[in-house]
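Here the complex is missing a single protein chain, while all its other protein chains stay put.
Residue numbering begins at 1 within each chain, and the chains themselves are lettered A, B, C, D and E in the order written.
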Amino acid sequence: MATLGMIEYQDASPDVRAVYDDIMATRKTDWINNFWKALANDPRTLKRTWEDVKQIMAPGTLDALTKELIYLAVSVSNQCGYCIASHTAAARNKGMSDDIFRELMAVVGMANESNRLASGYQVEIDERFKL
Amino acid sequence: MATLGMIEYQDASPDVRAVYDDIMATRKTDWINNFWKALANDPRTLKRTWEDVKQIMAPGTLDALTKELIYLAVSVSNQCGYCIASHTAAARNKGMSDDIFRELMAVVGMANESNRLASGYQVEIDERFKL
Amino acid sequence: MATLGMIEYQDASPDVRAVYDDIMATRKTDWINNFWKALANDPRTLKRTWEDVKQIMAPGTLDALTKELIYLAVSVSNQCGYCIASHTAAARNKGMSDDIFRELMAVVGMANESNRLASGYQVEIDERFKL
Amino acid sequence: MATLGMIEYQDASPDVRAVYDDIMATRKTDWINNFWKALANDPRTLKRTWEDVKQIMAPGTLDALTKELIYLAVSVSNQCGYCIASHTAAARNKGMSDDIFRELMAVVGMANESNRLASGYQVEIDERFKL
Amino acid sequence: MATLGMIEYQDASPDVRAVYDDIMATRKTDWINNFWKALANDPRTLKRTWEDVKQIMAPGTLDALTKELIYLAVSVSNQCGYCIASHTAAARNKGMSDDIFRELMAVVGMANESNRLASGYQVEIDERFKL
Partner (left out) sequence: MATLGMIEYQDASPDVRAVYDDIMATRKTDWINNFWKALANDPRTLKRTWEDVKQIMAPGTLDALTKELIYLAVSVSNQCGYCIASHTAAARNKGMSDDIFRELMAVVGMANESNRLASGYQVEIDERFKL
């Protein structure tokens, strides 16, 4: 098979199950989404990625919702279909209202437009921005 | 000249000056950064872009700093040098602390990594995410 | 019709068939994948692209599998669904094991993360790297 | 040296010189820009790339200026600094006026914005567009 | 629901209907494609985006077809599936022949290739291009 299949809980090795258990406990859910079931084909990448996500996305100076919005903004810019679907759902779970979604999309669209205007006009960085 | 030059205030037409004045009044500053001076070569794009930015970046359900962080996240993903420099400065002005910057970068990096893991493993969108 | 259809072998002109024959002979297969059937709508682009691919992907100092891994890495970074599917299959045919796939994805993910950390932190190129 | 240097005409091998001569004859200029001098480190890629560019960018159903505008639009979207500089100059040589440049940038900016709005809102392709 | 649904004409508020009416009148069609029905969840973004598109894509120094080709070129570079489908159809409506499509794709492919050759070889911008 060209692509590796999804690893279900019942078929998972103990170390993969340990990560699955931690994902469900941390997220207070009873299921695992396909991203992790795919990564489970590489237990080391699964564990590393989950631990990184767990640490990075935990509330810090920025709250969990704001971090999720940033994650979604990047996924939309990168045109990653799976990521947009999964992180839109995640942001909803963390409290993204319709209004927040609307404002987020407007900012993401605007940033992508102005990024190209800046490049196309070959704008040089202002001295003040280098301080 | 291949590229259009920057339009300084003293050389600007009345309609460009009107936009410059509004930028400075809105931002409570006494200078105009190069992005706008370049766009001023196209007064219609200058006016449209500024009005869009002014509306979109104004505090709404999301506060001004959160919007700026999202803008910066997109600019970093797109590798736009000018935009990263200018929006890092803008975020600083709106209250981005060193801690917020650190957390922002960690999320942006993580999102860019996991976007490619999702694509590379050809992960299919979970049914639950389609609801 | 908005998009051009696929050109099947039996419907192809002699010059398109000549390219199809060369693709099958070179790859030692008896079928043509959709990418070439789509390009066949532009025989000149079909011929040019195939000749470029044939030359560039042939074993040189780098072996055929390594070249295919690089091709797949780029396709994953660019989030090109068709390309990821076709070049994952191609890499499998050239000997990509599950272990190689896992390592490849880990490197691609890591590179995409660190690319943005470098940009976001506005890291300047070290003098030593300019030598 | 980490990066390969530029190959000047006087230091070039006969086959590289032949490409340089053809570039200058085709473009009716007496100099070679750095892109080609860098590619000259790989005479086969130099020759292939130049022949492809020569064929693709020649006036066809689309005139030379329109093709150059498309090239520039892609370079701006990709944030390629060298390419933006060189293809802005090339478009100028082929007749790009200030007005055309302004309109081009507006379209490129708009397309980059709406691309992300389409992705972020997870818009499904209309049946009519599949015909 | 994670994602916002499409807003049909009969369910739309008066201000959304006004935009829909203007889209159909401007385009001389009797239907609205999904992009606008999705944006209608944010009437302000709908109105702003439509007005921007209407102004930017109207014939100016560049004709409507050339602008649409540039839009499509950007969408292809960004790998935005919806945008490619909708703007291919739009370009067809504005007169894109099969030959134009073929030439457009060849230029877009070439530009994406040479953009990376320029970056990978770390080509420095020629002094002449800075003038």
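Throughout what follows, a contact is a pair of C-beta atoms (placed from the backbone, for glycine too) under 8 Å apart; a residue touches a chain by one contact, two chains touch by 3 or more.
From a predicted model like this one, the values you see are computed outputs, not experimental measurements.
Trainee: Going by the contact rule already stated, which one of D:N33, D:N78 or D:N112 would touch the omitted chain in the full complex?
Mentor: D:N78
Trainee: Could I get the residues of subunit E that touch the absent chain, sorted low to high?
Mentor: Considering the whole complex, subunit E reaches the absent chain at 72, 76-77, 79, 81, 84-85, 88, 104-105, 108-110, 112-117, 119-122.
Trainee: Write the list of subunit A residues that the hidden chain touches.
Mentor: Given the touch definition above, subunit A has residues 1-2, 44, 48, 52, 55, 129-131 touching the missing chain.
Trainee: I need the residue numbers on subunit B that touch the omitted chain, in ascending order.
Mentor: Looking at subunit B, the ones touching the missing chain are residues 79, 85, 88-89, 92, 98, 101-102, 105-106, 109.
Here, only the chains that are shown with their structure count from here on.
Trainee: Give the pair among B-C, C-D or B-D whose set of contact pairs overlaps with that of A-E by over half, matching residues by number.
Mentor: Checked against A-E: the matching pair is B-D.
Trainee: Between B-E and A-C, name the chain pair that shares the greater number of C-beta pairs in contact.
Mentor: Looking at contacts between chains, A-C has the larger number.
Trainee: Averaged over CA atoms, how far is the centre of subunit A from the centre of subunit D? Could you give it in whole Å?
Mentor: That pair's centroid distance is 34 Å.
Trainee: So, what's the distance in Å between the C-alpha centres of subunit B and subunit A?
Mentor: Taking the average C-alpha coordinate of subunit A and of subunit B, the gap between them is 21 Å.
Trainee: Identify all positions of subunit E at which a residue touches two or more other chains, and write them in rising order.
Mentor: Subunit E, residues with two or more chain partners: 2-4, 41, 45, 49, 52, 78-81, 85, 88-89, 106, 129-130.
Trainee: Going by the touch rule set out above, what shape does the chain contact graph take here: line, ring, star, complete or other?
Mentor: Its topology is that of a complete graph.
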